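Take a look at the structure set out below.
Missing here is one protein chain; the remaining ones are kept as they sit in the complex.
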């Protein structure tokens, strides 16, 4: 009688579906921008699902959020002002605030209702980060905010939902947007964005196109990937550096470990020097895919995930 | 009408199921030892499934088989005689035979019917390897064969089905078996075995126990992992070296690339120097899991996968 | 993207599963006796599921409950005192109370928590029936209650969960229980019980055995069946008459319609004279299955549904 009961179906591709057995559906609803499910599964604990796609789960969110936030911030000599685009659950915010140098974080997430729901149902994702005096939370379109602000940031961390057709986020993955973002970075500024799945079978959906788009704008680009269990695929991130020098600054595992010790409060669960080398040593197909990519993502020619 | 039609359900855990949409069921049957399905999916092409578990698919079998065979053989100074345990589809055989130094390969797979079916339905997996004059194919229990043979091997490559409760393979993952295997290795001999899944959520199922068991016997053990799309999880392998010196011999990506060029015929699709570094730089949780592991797998206390 | 989202799996047989797309899970929990889900689907509206089996849904509960209650009560010349065994949602109670002659209904359902949940989440199933002054609600084992009571009933209506292995209800389908029940019926008393599924493929699971058991005790037995959409199969009921005369009293559709008009308050949605003829004219396989049945269900040799 294994099969009986409550399940959540997530489409990986139209031909591949993941079925999670659900213990509890904690919240089901719609915000002004998206469908929201907060559910609890035996495998992943609590899970936030937006528009049918798992965003983060209790069991493994630290992999995603540490991998997103730390390499970029460590590549900056002294990040004091940070911008987060998206980041609803507050876990990216939590990781950014762990950097002792950080004095001010502006988090701009369009969907205030998702932030509210995450605070109510997933407090362990933010662990007080929203109450940190360094945090400023704004509910607005991140592109518009960056276009209009006069502030300048040492780091821009883009923790956005995937560029789905019909979704709102695809304009945050284009050359035009990256030009705006670049203009808001300080001299040694660093930008990092999640850049979609990175397995042999799906890395050209958007990863290689995003890397190629950023490479055309920034002096240096550093793509990397890590397996996130709840996504059942490696996930990619791409760092873009405004100042070229920093690119070589994290040369060995020992140096990464030393920097983590120096600059971060508390202990990390996932990211360390050897893990850094693991993530930045891309398997062949990712390197070949990047080398072969010619697409530049623009407002008129966006990329969409399946 | 997306959902309509033929699907294959594969249990990842009792709470997590993968649904593949199937284009064609090419073969369904039972051998003396296991259930066999050969099916074709949109995502993975042709797929061999034994006892309900995907073994290899056209789309990504090169990742698994290159990762299994090449690091171990390159760690041996001059592998001439190789033993393959299992390896039904012939793809491991194909990769082993690509090494110019290899003069003789003994492949011992219990289930002759699976080999036959793979040759008929998946000829692109073996690509003529069964007809290579260096190949000797035996259908017998690999443990018994090794216990009784007087041959000595430079490399033992274990491409076995998972240790499932009630299955036949679990006795090929125990200390007693590894003692037999070690005794059949030549002085600089190297053994490699697949060692189960390696994500945050499943790496202690059998991976860490196998590593710990081999570490207790061999002078040096080298665990590594790589994501295999059809398994939807990173997969692990463990190398055990009879002679300690070799362990340090593949220090940098350039050296691996040079060795590949020297010792292998034809071009690899997946494995190269940077990929080697990616695979052997284990993420935190795998290193921590190995460090914390105390189990030794024995005939009386075997490990089973879920 | 049809497939994405929340689904409920209900096992019809180990080889046949029904997937309902769920709009909302309204309640999920365990009582002292069973798992309870109250969910809302596009097809059936709100649905009560006990131990993984759909019990009744907004869309079609009137079919089941009218079919269960009315034929038996109309076969009695003047039912004043009625016993309901089970009947958690209160819909059987509602239908029984629609008979003008009924002066007193004792409903004995073991699981008070299910009654509470149904009143809270499915008030349209009981429509005030629990507040009717003629209703007496007891939470106790129905068999024990009947064994110990000194009351006598004109009708006993058994609206029980299926006899599942390991469940509590199977002792309410045995010869020993029916002997107790018969002893509590007045002279012209009538008993009716739900008696399980009635399709060609499942009618011998328990239906024919229940009919045979009742036939061995009561002067007359009247099995009938009706399709209930949420069960995706015809469902059976069996009436047993303590006084033989009544058996012939509902001979034609017109007579049934006349009696309904006379004896019932309000309008029925499903049951009428032609429907009565439909339900009591059993298709061949049910008549043949009954004729061939030799099993008598006893406490020592119970029947279980799959």
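Some observations on this one:
Going in written order, the chains are labelled A, B and C, and every chain counts its residues from 1.
Here is the rule we use: a contact is a pair of C-beta atoms (placed from the backbone, for glycine too) under 8 Å apart; a residue touches a chain by one contact, two chains touch by 3 or more.
Keep in mind the model is a prediction, meaning the values are calculated, not measured.
Across the entire complex, the residue among C:80, C:134 or C:277 in touch with the chain not shown is C:277. Of the listed residues B:11, B:217 or B:296, the one in contact with the hidden chain in the full complex is B:11.
Touching the chain that is not shown, out of C:71, C:163, C:189 or C:234: C:234 (per the contact rule at the top).
Although one chain is not shown, part of chain C still touches it, namely residues 2, 13-21, 41-44, 59-60, 63, 199-201, 226-227, 229, 232-234, 253, 269-272, 274-275, 277-278, 281-285, 287. Taking the complete complex into account, residues 1, 3-11, 17, 22, 24-25, 28, 37, 52 of chain B touch the chain not shown.
The working rule: only the chains that are shown with their structure count from here on.
Here the spacing of chain B and chain C, counted between their Cα centres, is 57 Å. For chain C, the set of residues touching two or more other chains reads 1, 3.
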